[in-house]
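Note that one protein chain of the assembly has been removed; the remaining protein chains are unaltered in position.
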Amino acid sequence: MDKLMGQLKRQIIERLNLKDLKPEDIGDDQPLFVEGLGLDSIDALELIVLLQQDYHIKLDKAEDGPKVFHSVRTMADYITKHSPAKKAS
Amino acid sequence: MNPPVFVAGLGVVSAIGLDAAACLHSFETEEAGMADIKILHTRLRGKLPVAEVKLSNEALAELTGLSSGMPRTALLSALAAREALADAGIFNFKDLRAGFISANTVGGMDKTEDFFESFMMNAAAGKLRDVVYHECGSITEIVADHLGINHFISTVSTACSSSANAVFTGARMIRHGLLDLALVGGADALTRFTLNGFNTLMILDKSFCKPFDEHRQGLNLGEGAGYLVLVSEEIMNRLNKSAYCRIAGYSNANDAYHQTASSPGGTGSFLAMKNALENSGLVPGDIDYINLHGTGTNNNDIAEGTAIKLLFDPVYPKMSSTKSFTGHTLGASGGMEAVFSALAIRHGIIYPNLRFETPMKELPFTPVTKFLNHQRVKHVISNSFGFGGNCTSLVFSAS
Partner (left out) sequence: MQVYIRSTGNISPQHSLEKDLFFAHREMQDGNRWHAVEPEYSRYVDSKMIRRMSRIVRMGVAASKACLDEAEVRMPSGIVTGTAYGCLEDTGIFLRRMIDNQEELLTPTAFIQSTHNTVGAQIALLLKCHGYNNTIVHRGFSFENALMDAMLLLREGMDNVLAGAIDEITEDSHAILSRFGLYIPANDNPEITAKKHKGSVAGEGASFFLLSSQEIHGARAILRGTSTIYKPESLAGVESRIHAFLKESSVLSDGIGLVLSGANGDGDHDEIDDYLSATAFRNKTIIPFKQLCGEYPTASGFALWLAVLLISEQKTPDWLPNVSFPLRNILIHNHYDNSHHALYLISAC
């Protein structure tokens, strides 16, 4: 889980062009949207594609975004639960 | 100093008709223009409905006299622009300071997409004639040259409010004595670029859109063109016909909230409508019909609805979104809806908002759901709200 969270932080920084940040600057439970990291609805759409491209998980409804992307930990939880690889094994 | 500006002619091409009469017929028979993608070559065929103009580029070229190699946006633009001029009875611009102010968002992108496929494999590949008209301004110049207008030509591109801005720029130039006649409006063709772009925003409805419905799922993209011929009072008196209406007022405001989303309170929408009303010397109670921007997205409809509630409460005029017929035609929408607004005044009609079933819980009003005629339609407000917070409202009044 820690490894996944670390990976996610690196991916978030890269995808969303958060050049000034390092992975250790993002807290595991820090809110990503509005306050905290201050991401917005466009970033949420980017993260939906990140889930699909890198983790093969499809989030059909943009409205589910706020729950799933609340923090790095909630993202990691969601990936762990819905990962196709995990389901297969 | 507010000299009147008259609408002397109009022209429109859309998924529901190749000219104004055909579009009116579709409104009356409540036949929407959405369908599966048939003309655009895209991997999204079969996945999303769109509202295409039901003619190939070759057929449009034949109708307009332009080459079929021209970008589709230019072909659509030429068709509607020519109809507007013929409708106004203007066949040459001798002794007239005529302007062409057109709008589009895609330019020649339909051709550029083809070029890029080859160019990406090899920087020396791809046909240069496919990119020579890439720019928005090139589309306008193709049509201006074709129509013989050269005194003043311009292109506006402010996303979904583009052609509404073009309409009132022409009106202002006539008021300031810079033009006698302004052919104003816009055009946009469907392209893979815009279809895919909107798809990434997850605001496209996989079925036919339901503007202002509680269960709306997004918008359907469309294509088309719509133009008005605006003239000064002096020119109107010379023409042997009556005006459709006057441009009574207009306003352009910016939401300044987010790049694509509207503020929940609809600040930009509210300011645009409020200032347009003031600008026209009218009060909310004077408005007989609102042609909504009404795309069918969660965000637009609640923002626009909230702004309407704030401005018109407690008495609401009849309103509807004609995008339920034509889809969202982006840069063409303001121009097309200006045409529909003028027709509403001329014919005393109100368009239905198709597929509306459930009122939005936040709003104390609902759109009209059936085509209505024999209506008193003296003042109409038409809304166009776009990305970048660009909000424009136009007010049309019987002359």
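Here the chain labels run A and B in written order, and each chain numbers its own residues starting at 1.
Everything that follows uses one rule, which is that contacts are C-beta pairs under 8 Å (C-beta built on N, C-alpha and C of every residue); 3 or more make two chains touch, one makes a residue touch a chain.
Remember, it's a predicted structure, so these values are computed and weren't measured experimentally.
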item: Options B:K54, B:H146, B:R192 or B:K378, residue touching the unrepresented chain; value: B:R192
item: Options B:S67, B:S207, B:Q259 or B:T358, residue touching the unrepresented chain; value: B:Q259
item: Per the touch definition above, residue among B:S232, B:T267 or B:S280 touching the missing chain; value: B:T267
item: Touching residue (missing chain; options B:A86, B:L201 or B:A398); value: B:L201
item: On subunit A, residues whose C-beta touches the chain left out of the figure; value: 15-20, 38, 42, 45-46, 49, 52-53
item: Subunit B, residues in touch with the chain not shown (by the definition above); value: 42-44, 105, 107, 112-113, 116-117, 119-120, 123-124, 128, 131-132, 135-138, 140-141, 150, 153-159, 165, 169, 172-173, 176, 192-193, 196-197, 199-201, 252-260, 267-268, 271, 386-390
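The definition used in the following text is that only the chains that are shown with their structure count from here on.
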item: Of subunit B, residues touching subunit A in the complex; value: 200-202, 258-261
item: Subunit A residues touching subunit B - in the complex, by the definition given at the top; value: 40-42, 45, 48-49, 62
